[in-house]
Each structure stands twice: as C-alpha cells, then as structure tokens.
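Only one protein chain is missing from this complex, and each of the others stays in its spot.
Naming follows writing order (A and B), and every chain is counted from residue 1.
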Amino acid sequence: MRYAVPTDDGETVGKVFGRASSFAIFDQADSSLVIHRNDGINAEHGAGTGAASFLADKGVNVVLAPEVGPKAAAGLAAAGIEVVVAATGTRLRAAIDAAIAG
Amino acid sequence: MITVSVASGKGGAGKTSLSAAIAERLGAACVFADCDVDAANGAIALGAAGTKSEPYFAGPGFEIDPAACTSCGACQAACRFGAIERTNGSFRVAPELCERCGACLSRCPAKAIRSYEKQAGELLVSDSRLGMRIVHAELEPGEDTSGKLVALVRRRAAELAGDDAVIVVDAPPGIGCPVIASITGCDLVVVVVEASASGVRDAARLVELVGSMRRRAMAIVNKSGLNQAMDDAARTMLKEAGIPVAGEIPFDPALRSVEESNRTWASLDCKAATRIRSALGAVDGAIGALKEKR
Partner (left out) sequence: MSDAGTTVIAVASGKGGTGKTTVAAHLAIAGARGRPTMLVDLDVEAPDASGYFKGAGRSGDASEVSVLVPRLVEARCTGCGLCAKACRFGAILAIGGVITIDPKVCKGCGACVNACPAAALEEIPMTVGQTSSFDADGLAILEGRMAIGDIRSTVVIEAAKKRAAESGAALQIRDCPPGVSCPATHAIEGADYVVLVAEPTEFSIHDLGAAVRLARGRGVPAGVVINKDGFGDADIAGFCEREGIPVIGRIAFKRERAASGAAAEPWSDDAAISGEIDAILALAADGARTDGGLR
C-alpha cells in the first residue's frame, strides 16, 4: 500500500491538501518515504483535482490529511483513493504508522 | 501561527468591517490577508499605505494577430463565451470576457492566435496605520478572484507573520474555489450572517461547506433588529447547524460613518458599540483558547 501525506515542512502533516507545498509518499513494500514537490500549488482552479491526479499517477492508495476540499474529495474518490483524517502537526511516520495499524 | 477566516456567503453582510475590527484588536501581532479581491475594502478600512506591488499572473491570455488573421471567423464560432468580436478587417479577443480556455487557438487555421502572459492584476503588501501588515490584491476588470490568488495572498501573509502572529483572512463572497482556498487549513471560521432573506440563505450554504471541511466555526449575526422574522431565521439556522453565536450586531446607520473617519468597528462610540465589543471579545476569547493549545 502507498500512503500520501501533505506536508509543508517535510516533517509533519501540513494544514491543507490541494495547495500543500509537498506530498510525502510512503511505500509499505520497501518502507521508503519520498517527498515530492507539489507543482499544483500554482493551479488557478482545481488544485485539489490536480493533486488527486498527481497522487493517483504515483500509485497512492490512501491519503492522510486534516481535511480535503470538495473538489479534492471528488477527485480522490474518482481515483479510488481512500482518505483518512490525520491531525496537522503530527510527525509523518507517526501518522503513517497509526494509519497502517488501523 | 493561527489563521482566522471571516466569511459570509453573501456580499455586503459586514464581513470586511468585522474582519478589520478583529484585526484592529489584534494590532501589530496580526497580518491581514484581504482575499476579497473584487472589493478589496479591508485595506481601505485599515488605512493601507507604503504599498509595494508585484504583478500577478493567473494564466495565459489569448490574442489575435490582425496581420495573420484571414477573417474566417472560426475563432468566434469556437468561442463559447462570446469573447471574440469583429473589428475592421479582423477579429479581436475581448480580454474582459475571455475565459482563457484556448479553444480559439486550437481552431484557428491560420495560426493567427497566440497565448501571452496576461497580467491579471497585482499582489500588494502595505502597512496599516494600526500597525499590522496588509496583504491584498487588485484585479484587472473581467478577471476573477481564483483559488490561486487567494492561496498566494495567504502564502505571502504567512511569510510575513511570525510564529506568534494571527492571520486574519477576509474571505470573498460565495462558496466557490476562492472561498474554499480562504478556509482551507484555517483554525477558526467566523461566519457573518446578515439577518435578511438572502443573507441567511447564503450563510447556510457557507456553513455546509465549513462542515464538510471540518473547520471550527463561530457566528456573528449582523444587521439584526430590522425584521424579527429574519432575525429568528438566522438564529434557527445557526442553532440547527450547531454553530455557537459570538454575538448579534443591530443595524445602525452610524456604523457606516465610522469607517469614513478612518476607524474600524473596534473603536466605536454608538448604540451598536457595546454589542460589537462583546462579539469581538468572544472572538478574541476563541483565538486565545486556540493559542493556548499550541
């Protein structure tokens, strides 16, 4: 399973989803955690939709975020990506581990 | 850093006046992010001066080269927004009406249309006579406030704000993309409900959006006392939505003239003043509680 977490500082769960500075993607298969810059931050409209598309392209299965806007929610649903609530400020690994534990 | 977004759904509900008053009480410890770009009055209320500006580009504009144009009219037929008009001997894109979709360019057989970096407006940073910084923007006519612009204003405000600062966001009216961008990731939404038929209806839609984005919220009812039925409608809507009411501000003509004399509602001397101070006090309390949690 691949997990994505929006992050602005590279270490903790960020405040927003669609316009987050970066996404941390964790791959359970090899326990890798890679930070990807979010280019959609400059999208005029539909940043949430763009983010959903970007993460789907990267094979993400679950998004951990404090909230997702209505367009992001629709895009993630269309891509079959589950959304789990994670509090802003939680350390990335802690949030991911909590999500894996269920 | 705490972010408080002030929104209303409907324009003219008193949102900007209230957000300016909230900012005044916070003083230099806040940064005012005026995201209500179509009517950027927050900056006026706070006495913006010493403004620095940078150009803001939303996306490409499209223009027709009259020399290359063969006047076939394919562009006009392709444009679904009525933005292409005939001129003598050629066609022209009216930038105020253009939705910037690019359909015309894809249909032009003479390659006479090109995209260019169209300046959509300006991003501005000013100092307020009350001590805080103001981040705001001005748009060219026909340009829309977008999620991108709101995000940019908020980002610049966050860059200027220290760790202990409070960012006060004056959201645009409506519930679309720009409002979503004003609310996303904020710590508190202050919903301003105008006690009128359209005010209550529009605030109800905003409240629904706030709920779907899991944001903490509190409400202020404005312009009460004109119509009992409207006042009741506002209270009922908020109660059913479970939104605590910070206060009710009665309609009072004196509230307008205050802004003329370069003051916000935070430093008032009229009938409505007590109620306003009480409502603002409740907002201060909520902000204080949020700070303590940090």
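In the analysis below, contacts are C-beta pairs under 8 Å (C-beta built on N, C-alpha and C of every residue); 3 or more make two chains touch, one makes a residue touch a chain.
Source: prediction; values computed, not measured.
Checked against the hidden chain, the listed residues B:Thr70, B:Ser106, B:Gln119 or B:Thr274 yield one contact partner: B:Ser106.
Screening B:Thr3, B:Thr16 or B:Gln76 against the full complex identifies B:Thr16 as the residue touching the chain left out.
On the side of chain B, the interface with the absent chain consists of residues 10-13, 16, 38-41, 44-45, 59, 78, 80-82, 94, 96-97, 99-103, 106-107, 139, 141-145, 173-177, 195-198, 201-202, 205, 223, 226-227, 229-230, 251, 253, 256-257, 259-261, using the contact rule stated above. Listed for chain A, the residues touching the missing chain in the whole complex are 43-50, 52-53, 56-57, 71, 74-75, 78-79.
One rule holds for everything that comes next: only the chains that are shown with their structure count from here on.
Averaging Cα coordinates per chain places chain A and chain B 27 Å apart.
Per the touch definition, chain B reaches chain A in the complex via residues 3, 58-59, 146-148, 151, 177, 180-181, 184-185, 209, 212-215. Contact residues of chain A toward chain B in the complex are 14-19, 41-48, 66-71, 73, 85, 88.
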